[in-house]
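Every protein chain except one is present and positioned as in the full complex.
For clarity, chains are labelled A, B and C in written order, and residue numbers in each chain start from 1.
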Amino acid sequence: MDVVLGPNRYGKAETRVVRVTRDGDTHHLRDLNVSIALSGHMEAVHLSGDNSAVLPTDSQKNTVFAFAKKHGIGEIEEFALLLARHFVDARPSITRASVVVEEYGWERIRGGHSFARSGTEVRTARVGSEGTGGRESVVSGLADLVVLKTTGSEFRGFVQDEYTTLQPTDDRVLATAVTANWRHRTADADFAGAFQEARRCLLEAFAETHSRSLQQTLYEMGRRVLEGNGGICEVRLSMPNKHHFLVDLEPFGLDNENEVYFAADRPYGLIEGGVRAGDAAEDPAAWS
Amino acid sequence: MDVVLGPNRYGKAETRVVRVTRDGDTHHLRDLNVSIALSGHMEAVHLSGDNSAVLPTDSQKNTVFAFAKKHGIGEIEEFALLLARHFVDARPSITRASVVVEEYGWERIRGGHSFARSGTEVRTARVGSEGTGGRESVVSGLADLVVLKTTGSEFRGFVQDEYTTLQPTDDRVLATAVTANWRHRTADADFAGAFQEARRCLLEAFAETHSRSLQQTLYEMGRRVLEGNGGICEVRLSMPNKHHFLVDLEPFGLDNENEVYFAADRPYGLIEGGVRAGDAAEDPAAWS
Amino acid sequence: MDVVLGPNRYGKAETRVVRVTRDGDTHHLRDLNVSIALSGHMEAVHLSGDNSAVLPTDSQKNTVFAFAKKHGIGEIEEFALLLARHFVDARPSITRASVVVEEYGWERIRGGHSFARSGTEVRTARVGSEGTGGRESVVSGLADLVVLKTTGSEFRGFVQDEYTTLQPTDDRVLATAVTANWRHRTADADFAGAFQEARRCLLEAFAETHSRSLQQTLYEMGRRVLEGNGGICEVRLSMPNKHHFLVDLEPFGLDNENEVYFAADRPYGLIEGGVRAGDAAEDPAAWS
Partner (left out) sequence: MDVVLGPNRYGKAETRVVRVTRDGDTHHLRDLNVSIALSGHMEAVHLSGDNSAVLPTDSQKNTVFAFAKKHGIGEIEEFALLLARHFVDARPSITRASVVVEEYGWERIRGGHSFARSGTEVRTARVGSEGTGGRESVVSGLADLVVLKTTGSEFRGFVQDEYTTLQPTDDRVLATAVTANWRHRTADADFAGAFQEARRCLLEAFAETHSRSLQQTLYEMGRRVLEGNGGICEVRLSMPNKHHFLVDLEPFGLDNENEVYFAADRPYGLIEGGVRAGDAAEDPAAWS
């Protein structure tokens, strides 16, 4: 049989780097989780274990720490780009670098150097680079933004097949944990501004949309992010339907007019979708 | 051999109840995880499988939902007490009920009925009751309050034994995930006020104490909670030392003056301790 | 702006179905986690919340349970195919169904109806179908197969850049948690036989290969699976390098000749790659 080496990449995942900067007595804190994946001329190492084109993942980790010192950490998209370009520029055997960064938020307690973790939500960046001057993609996002509305959500008019027992409802709890990602048109966007604006759009669209389905809510959230920022050309969302079932209290002589719910774990609906600006080309590599 | 039945209890764990109340267009949301453990005259069920003294855990779950409707959910300590007293009062075979509640926080997005989960932190209550008029204990707390200070922490003057390689430091990052619990003197305390005050004391003590060790910081946090509220008679804390190691950048020709850290997962230090008002009796059962 | 609906799908995730069958006093047990994702003519629901093409995810869950009864559960690939074809065949609005199944293993304790969970490892299937007679793909696999070798692994001859401090080694511990997936040429393969053979090849290749790098080990594992079964046309693997660092015991006057290791959590190397039969077309949709 003719065996062909398929798609491959390798790198150091989940380097947890914390960077402190000092502005007199006021300290600033950045807390990141950095994952690197490199690909290129990797036939030799796979076929014969010849490592002459392999930059150790340990060196990649060192680079994260050294760059955090040398360059500081600006927006996470910028830090990811710096790293990705470095690996491709420095090594002819590496033709593409993907860098994924998660950032954890902290808020000040009091004084200049004490902090508390804020929220379950994580800010994310996913960068692909074929080196300085080469093709690049930047996808920003957030994960685990958990939202819920106690009304303003219905679900009816759906298909009734032989396995359908669900009753239509014109008033239900809608809850989800939003994972949202948006692709930038260029690699030198205002990432911080885009993040604030995108997050605001997501929350407002969730709150303001009268939901007829989670798909419609998802689309509306994506649309607002896209329309709210001309520098963004595509938005993708993944939203589990975290079911809240109305508890039947009739056996106990009690009514339950949308007051008491059971929050279920599994199974859950999972809605994935997105929107794209009509003038923007697709870029599957940006997302993987 | 003479086999004796040892300590035992049973109940329904982790009932996830969400309660919505409406004040016109303004909705209020409570999101709890309730765990019940009952004990009493349980010899028959263990020794012979005679269930005549066993209230099914399914009925316990139903009771949580029914009480959420009938009584609403006030402070979680009050809801836990209502449940605990009910089980003991209603069933002669049950002599003690323990109810543990976790509460997840939500903040409003905009409008009256949309919410986002706030923080990783969880508010907790642990109640024990031998029935209305009987012995009771109420322990309130919080878990997963993650805090970090970038300076104001030293560690030196410690024991140096043959396995000690740690260097003393007069400036390190100190980070922990606080689990704190405080025992109330009575079962009719101002639980909401105590929580706000305790949380404030914990954060301020962490921020303001120049730390010579995590034990000293823990003690100071506990002391402030205790002294800040005469209705509290004991405080216990569990604080992992979430190590942040300064990265050696010298091989790359870079200094690192407390700027770049590696956040480690395991192993971690674990510091457990507490404080008690000198006039308060110990109550081990309150904590288990 | 011209907003275009992007790729989308929806379905019920993680339906946990357990199926018991009886052969006299000997019972058989199947324990699955089934996730369904459907796509098709979903413009209306996204753009306007018109649900007339939406089969509720609740109905999908019901279908899983009903099919487990009606058809029983054969190999998980077959069960996934039955479900996937049903959704597309039954609903003109659905043009593609993806069904992912995880299966948890159980072994008999004694007697005909008592079982214990076996291993951390999970058997998996991922099926895509455009309906009976349409395009289909079947990918089988396993996840969380944790393996380790205490010798027979080296890593040297790698790139040395300015951030490289790693020392070459000719003898290290190599540990990983294998996720392996293999794509079948047809949808009516001997899935059970292929699984047993693939698993055997993976373990033997790991054990028998003198490893010069994890990439080489990965390639060899994939190659053996591919060559061992003519019905398989592609293999993909994801293998974290679960680092085991030799502890420096010299400060304690002790040598450490590959005896005492620290098993680290993060960061970890992550190696992803695969092999394909030269005569087989690529099929990206099969993997997503």
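One rule holds in what follows: contacts are C-beta pairs under 8 Å (C-beta built on N, C-alpha and C of every residue); 3 or more make two chains touch, one makes a residue touch a chain.
Only a predicted model underlies this, so the values are computations on that prediction, with no experimental measurement involved.
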Tell me which of C:31, C:50, C:89 or C:227 is the one touching the absent chain.
C:31
It is residues of chain A that touch the chain not shown, namely 162-163, 165, 251-252, 265-266
Can you list where chain B touches the absent chain?
1-16, 35, 37, 42, 45-63, 66, 90-91, 93, 155-159, 161, 163-166, 211-216, 218-219, 223, 226-227, 230, 234-236, 240-241, 266-279
Considering the entire assembly, which residues of chain C contact the chain that has been omitted?
15-21, 27, 29, 31, 62, 65-66, 68-70, 106, 109-111, 113-120, 145-152, 173, 203-204, 206-208, 244, 247, 249, 251-252, 254, 256, 258-265
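The rule is simple: only the chains that are shown with their structure count from here on.
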Most remote chain w.r.t. Chain A, using mean C-alpha positions, is B
Gap in Å, rounded to a whole number, between the CA centres of chain C and chain A:
23
Geometric centre distance via CA averages, chain B-chain A, whole Å:
31
So which stretches of chain B touch two or more other chains?
251-252, 265
